[in-house]
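With one protein chain withheld, the remaining protein chains of the complex are depicted in position.
Note that the chains take the letters A, B and C in the order they are written out, and that residue 1 is the start of every chain.
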Amino acid sequence: MTETVLEEKKIDEKWEPKIIAFLCNWCSYAGADLAGVSRIQYPPNIRIVRVPCSGRVNPYFIIKSLVDGWDGVVVSGCHPGDCHYISGNLVARRRFAILKELLEFFGIEPGRVNFMWASAAEGERFAVLIRKVTKIVKELGPNTKFQKEWC
Amino acid sequence: MSFEPKILGFLCNWCSYAGADLAGVSRMQYPPNIRVIRVMCSGRIDPKFIVEALRVGADGVIVLGCHLGDCHYLEGNYEAEKKFDMVKKFLKLIDFDNRVRLDWVSASEGARYASMITEFTDHIKTLGPSPAGGDNPDDEILEELKAIEEAAGSDRMRALVGRERKITEQENVYGETVSLDKFNEIFDLAIKDEYNRHRILGLLEKESKSVKDLAKELKIDSSIVLEHMITLKSRGQVDFGELLGITPTFHKL
Amino acid sequence: MGIETDNKEIISSIRENAKLLLSENQVDVIIGYSEGTVPLSSTPIIIRKEEDVDKLIWNNLCYINLARYLAPLMPQLCDSEGNSLKIGIVAKGCVGRAVNLLAVEKQIDLDNIKMIGFNCNGIVNRSKIDLEIGEKEILDVSISGDDIIVKGHNWEKKFPYDQYINELCKVCQIKSPSATDANCIGECQELESIHDEFSDIAEFESKSADEKWAYIKDALQVCTLCYSCRQACPMCYCNLCFVDQNMPTWFGKTTQFTDIFTFHLIRAQHLAGRCVACGACSSVCPVGIDLNIITRKLEKIAKERFDYTSGLNAETIPPMMDFKMEDEEEFMLEED
Partner (left out) sequence: MEKVGAVMVVGAGIGGSQTSLDLGDSGYRVYLIESTTSIGGVMAQLDKTFPTNDCAMCIVSPKLVETGRHQNIDLSINCEILDVSGEAGNFTVKVKKKSLYINPDICTGCGVCGRNCPVEAIDIFNEGIARYAATFVKYPQAVPLVYAINKECCIGCGVCAGVCKAKAVEYEREDEEVDINVGSIVLAPGFDEFIPQQANKYGYGKYKNVVTSIEFERILSASGPYAGRVLRPSDGDIPEKVAFLQCIGSRDYTGEGQPYCSSVCCMYTAKEAVIAHEHQHEVKPTIFSMDIRAYGKDFDKYIIRAQEEYGIRYIRSRISSITEVSETKDLKLRYETEDGKVIEEDYNMVVLGVGLNPPDDAKYLAEKFGIELNEFGFAKTDVFNPVQTSRPGIFACGAFSQPKDIPETVTQASAAAGCVHQILYEKRGTLITEKTLPPEIFVAGQPPRIGVFVCHCGINIGGYVDVPEVTRYASTLPNVVMADRNLYTCSADTQGIIKEKIEEYHLNRVIVASCTPRTHEPLFQETIREAGLNRYLFQMANIRDQCSWVHMKQPEEATQKAKDLVRMAVNKARRLAPIDRIKLEVTQKSMVIGGGISGMVAALNFASQEIETHLVEKETELGGFAKHIYHTLEGGDVQAYLKDLIEQVKSNKFVHVYTNAEIESLDGYIGNFKTSVIHGPKKERAEFDHGAVIVATGAKEYKPKEFLYGQYKNVVLQSELEELLNTDSVIKNKKSVVMIQCVGSRNDEHPYCSKMCCTEAIKNALLVKKLYPSTEVTILFRDIRTYGFKEKYYRKAREEGIIFLRYDEDNPPEIITEDSSLNVKVKTAKAGDLSIPTDLLVLSAGIVASHEENEELAKMLKVPLNDDNFYLEAHVKLRPVDFATEGIFVAGLAHCPKTIEDSISQANAAVSRACTILSKDEIEVEGKTAVIDMSRCIGCGMCVENCAYNAIELIEDRHFGLVASINQALCKGCGACSGNCRCSAIDILGFTSEQIYSMITARL
């Protein structure tokens, strides 16, 4: 960590959140590509990590991202029934449901971690949802709850 | 006080400007309403110049170049002719085309220049003041002129008018000459479409509107407006706004 | 009928059943509780011979979940002839649940397990008493009638049992092991499902995010990451816990709050639909952190979201090993 992460980030409009996005290769990643092909603009805050299926996303990835300093996490998979691997997204949905409830129970802002479905033909929907996530995380301000006091 | 029209003249440096000087040297009188801008060639006149002149209140615009074949730059006036025709077609949509004129004056035709200017000034006088001129111009006309200015200047129209001569007189990339009416069929449709599209963009500038509102204001069929909205959406210039009941609105991006 | 008399009855029934099992050598060993070597505690014991049966006791300090000793090592032990050990285990309700769940998760083979079931009358909230006693040294703890008597050097204090019972035991509905009599003798029951309103944590859940965060931060602040809660939990039998993993090292082990918080968060995630609400984690915590609200929340998630109560039998597949097309997905992001 070059600069210490501690210096207080005031929520001014200049501050831009950094959001990591885990996209399933067959539907959501293809949806993101279609948003590109159709030149649909959306804010540049997300950084996309391609995974074979939303089922691959382990809670460790999500919590490690928050601990490491990302301001928001979004995980996107195929609509139930569309999964290229038949039930990858259905297995993942239960894990996400539990994580979401626990985060809320512990008092973490619900907007920090978001889950969505986006199919390969829904470039438009993908952009709309990414705009929504960016707006949510921007309103939450920097991710202080998971911040390390010292490295 | 009788109406004194304000007329803008674009004169090409080698022929019509020299013609105008000759009229001066020979002390030929003509009404003082014209204000002249010297340009190196009539081909230099960008369609936007003419429309912008009208938009800022000129009652009439006249473009003068060398006679066909005399052009110092060989083909400038041929290009000017095509571009002017396009502007005329655009202005015809809001019947403003009678306020503009293109003509040829050679360096030796001082008299022709004077009589032409006099005749044009009288013609504008009979037409009366431009609704876009004066202290309280008609907003709708200004909107229309602005739309024409942007449409005439759009890449698409420049591509079409820029290559019109090459493909209708010589040959296109396939070595065939495109018949004028086939070209005009595409060209006129493009003019009408681009005008309407830029009018729509103008209307959406202020606030997001629905297809039906736009159709009412533009007085064209709402299904045509919808087709334009799809094209504008695929160009990334408009997008769906929020839903009022069962009517979606569009907003400019 | 006070707690004292209940305990006596339970002790006698345990000893009787234990003697029966050993005498008919249905089992090779029996795991049970015996007197604590230090006050306010009890010590697990493994007996092999009938005559040691009297060492088995039951009082309201038997907070350890004995199922913890069943996995991961016990299955590998075998008797002299080499076939796997037949194990008897003194089982209150939550121990029975843990045994069922370990069976579902293929850690133990139910045929080798014989539970001695009894109707548990709850365990004491040790840390609450410790806090109130403060620095003074405790010499002896005993139960008389419905009170817990704590004695020290020339002082004595009485704690009414119903105020110092562990909160989990107050709301517990599975007093005795839920198992068929194939592997349970004594007090056993066959439960299909239980109904629970989870009203005890409703008040905490209705708080705002900041209040919850403040409470959690304040509660977990003192944690020294000694991992005794993990050692006491019957469900934490992994041979390499996620905090010890490297390549990659997912989470740090420093005592910064973020490492403390992520440990408890991920452990809760792992226990969802598996925790048997025995309260051992809170009872063994040296710094007295009360993890019971997290336990209750885990049970609530399993019940309300997946209609599942852990450890009622060894057949139903726990929620994390299953999925349904119509699982609720109200938390999914939608276009507005």
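By definition in this document, contacts are C-beta pairs under 8 Å (C-beta built on N, C-alpha and C of every residue); 3 or more make two chains touch, one makes a residue touch a chain.
The model shown is predicted, which means the values in this text are computed figures rather than measured ones.
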Using the touch definition given at the top, which of the shown chains does the missing chain touch? A, B, C
Looking at the whole complex, which of B:Ala23, B:Ile200 or B:Ala215 touches the chain that is not displayed? B:Ala215
On subunit B, residues whose C-beta touches the chain left out of the figure: 155-157, 159-160, 163, 166-167, 172-174, 176, 178, 182-183, 186, 189-190, 193, 210-212, 215, 222-223, 225-227, 229-231, 233-235, 240, 243, 246-248
Of the residues in subunit A, which ones touch the absent chain? 2, 16, 18, 20, 25-27, 29-30, 32-44, 47-53, 55-58, 60-61, 64-65, 68-70, 78-79, 81-82, 84-88, 91-92, 95, 119-125, 127
Using the document's contact rule, name the residues of subunit C that touch the chain not shown here. 72, 75-76, 105-107, 237-242, 245, 247-248, 250, 270, 317, 320-323
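The rule we apply is simple: only the chains that are shown with their structure count from here on.
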Based on Cα centres, what is the most central chain? A
Centre-of-Cα separation between subunit B and subunit A, whole angstrom: 51
Quick check: how many Å separate the C-alpha centres of subunit B and subunit C? 86
Touching subunit C in the complex, subunit A uses residues 59-60, 63-64, 67, 74, 80-81, 87, 90-91, 93-110, 114-117, 125, 128-129, 132-133, 145-150
Considering only the defined contacts, which subunit C positions touch subunit A in the complex? 205, 209-216, 242, 250-252, 256-258, 261-262, 265-266, 268-269, 272-273, 294, 297, 301, 305-306, 319-320, 322-325, 327-329, 331-336
Residues of subunit B defined as touching subunit A within the complex: 234, 236, 253
